[in-house]
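Only a single protein chain was left out; the remaining protein chains are all shown in position.
Each chain carries a letter (A and B) given by its place in the written order, and its residues are counted from 1.
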Amino acid sequence: MTPSNAPERYYNYAYLDEQTKRMIRRSILKALAIPGYQVPFGSREMPVPYGWGTGGIQLTAAIIGPEDVYKCIDQGADDTTNAVSIRRFFAKVADVETTEDTGQATIIQSRHRIPEKPLKANQVMIFQVPQPEPLRGLEPRETETRAMHAYAEYGLQYVSLYESVSAYGRIATGAGYPVMIEERYLMSPSPIPKFDNPKLNDSEAVLLFGAGREKRIYAVPPHTTVRSLDFDDYPFEVQTWEQSCALCGSEDSYLDEVDLDDAGQKMFVCSDSHHCAERREAGHAGPMAGHALDQSKEPAP
Amino acid sequence: MSQTLDLAKIHPGFLDPVRESQAVFRKVMDAVARPGSVADLAFAVDGPPGLDCAAAAVALTLFDFETPVWLDPALAGGEAEGWIRFHAGCPLTPETSRAAFALVARAQDCPPLSAFNQGDAKYPDRSTTVIVQVAGLEGGEPVVLTGPGIKTETVIAPRGLPHGFWEQLETNNAQFQYGVDVMLVAGQLLLALPRSTRAQIRKG
Partner (left out) sequence: MAYVSVKGGEKAISNAHRWLEEDRRGDRAIPELSTEQIREQMSLAVDRVMAEGSCYDRDLAALAIKQARGDLPEAVFLLRAYRTTLPRFGASLPIETEDMAVRRRVSAAFKDIPGGQVLGPTFDYTHRLLDFTLAANGETPIEPAPQADEPQAYPMPTIASVFRHEDLLEHEEPTEGAGEPFDLTREPMSFPAGRDQRLQALARGDEGFLLSLAYSSQRGWGSTHPLCGEIRLGEVAVEFVPEELGFPIEVGEITVTECTMLSGSSGSATRAPQYTRGYGLTFGHCERKAMSVAIVDRALRRAEIGERADSPVQDEEFVLYHSDNVEASGFVQHLKLPHYVDFQASLQFIRTLRREFFERQAAMKEAAE
């Protein structure tokens, strides 16, 4: 372990200066005390662009310590380019062990997915959030949406869902599906597929959400009621597939569709790359087990 | 408020501020995420006279020039005040309603929770976090906690709280999204009672 003031370290431990960490830490505590409420915070410029995980990175930097084991995924996969880049960043600036193993990680940073393996009490899940305001698509003004949250006036959201039902016969939102926290604050779960929404409810882990560009932090403590909005006659439902994972045969995980040629041939594979690998190691096999994609993973750094 | 400090009298703060504040924060974060659960901050810091170890650790971890701090009369003007000013560099405020944090060393004389900043409708996060030193986190009358962060219920029994404290906390919770967030500390131990927590004295 390199002491934080060792001369060879050009930046502070975990990149952020201590004052910035304190400011973010205070925001996290307020976010936990008011579940689902968006706390404005003095987001800083990070060495990666806005929109590429700066909120999640700032949250991680504010909480991470050398005893942590860090996992970072994008679209459920550990080997997507941006996840690799962020994982490298923390390995470098925070002296942490990194892992692809969901069960081993103490901090899991994610863009667009929650791992399939149920989270545990010793884990903190950090979501990268592009747009923290669930109502932004319906009302562009922050002054208006902040007032709606202040007085819990969420009629606009229900009208929009109702319009979707009357236009398409169902609620059209497939990702970033809005949720109510403890029946008080309407919250964006970040652009996770609605498939993952049920995992937010009564979670064992602390869930933190960071939006760097929009400068907001919010949180869902463990064992908090998270309800996906719906109507009695149009109940919330998650995505399902007729196919199972081509590599591991999983029938209940979120699947990515991979085109194999220009003629419409395709395969479906788990979006959660570690979940899939773990199942294959345990001897599960799908209809295309042994396919090139199976071997495409590089060894962990 | 800004008399010069007698540096010779100041107790040391964190030995490794980066590491220790991170470790303290993770414990505190977990305590706030799981109201009623007890965090042990024994490793952190030996605070100045009058300030419990856990309160001192929280002060070093969360206070700075951006957070006006209210000190109760037991702490104001004393060695603890000098220590906090020196190590945290925070402004002190005599107004409870302007405080980001309040440190209460003598729980019996704690001002009513409603005297602190309750936040506003659009920015409820601007309310005061009130840190109260109590005689102990066990041995008092049992109180049942429910709410976000608690699976079914958590029973706590802190000792040395002012009369009527739990009624105040109930009022505090009833006015959610407004309200203060409370931390109880005793020696090296800390537990959190954020405004989202419902507390009821156990009957019978």
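As a working rule, a contact is a pair of C-beta atoms (placed from the backbone, for glycine too) under 8 Å apart; a residue touches a chain by one contact, two chains touch by 3 or more.
Because the structure is a prediction, the values reported are computed rather than measured.
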In the full complex, which of A:25, A:71, A:149 or A:194 touches the chain missing from this view? A:194
Looking at A:47, A:118 or A:290, which makes contact with the chain not pictured? A:47
So that we can see where the missing chain sits, which residues of chain A does it touch? 11-12, 15-17, 19-20, 23, 40-47, 49-52, 54, 74-77, 79-82, 84-85, 88, 111-113, 130, 140-143, 168-169, 172, 174-176, 191-195, 213, 215-216, 239, 254-260, 271, 293, 296-298, 301
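The rule we apply is simple: only the chains that are shown with their structure count from here on.
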Report the inter-chain centroid distance for chain A and chain B in whole angstrom, where each centroid is the mean of the CA atoms. 31
For chain A, which residues count as touching chain B in their complex? 3-5, 12-14, 18-19, 21-23, 25-35, 37, 39-40, 62-66, 146-147, 149-151, 182, 184-185, 202, 206, 219-225
Quick check on the complex: what are the chain B residues that touch chain A? 16-19, 21-23, 25-26, 28-30, 32-34, 61-67, 100, 121-125, 129, 148-151, 176-177, 181, 194-196
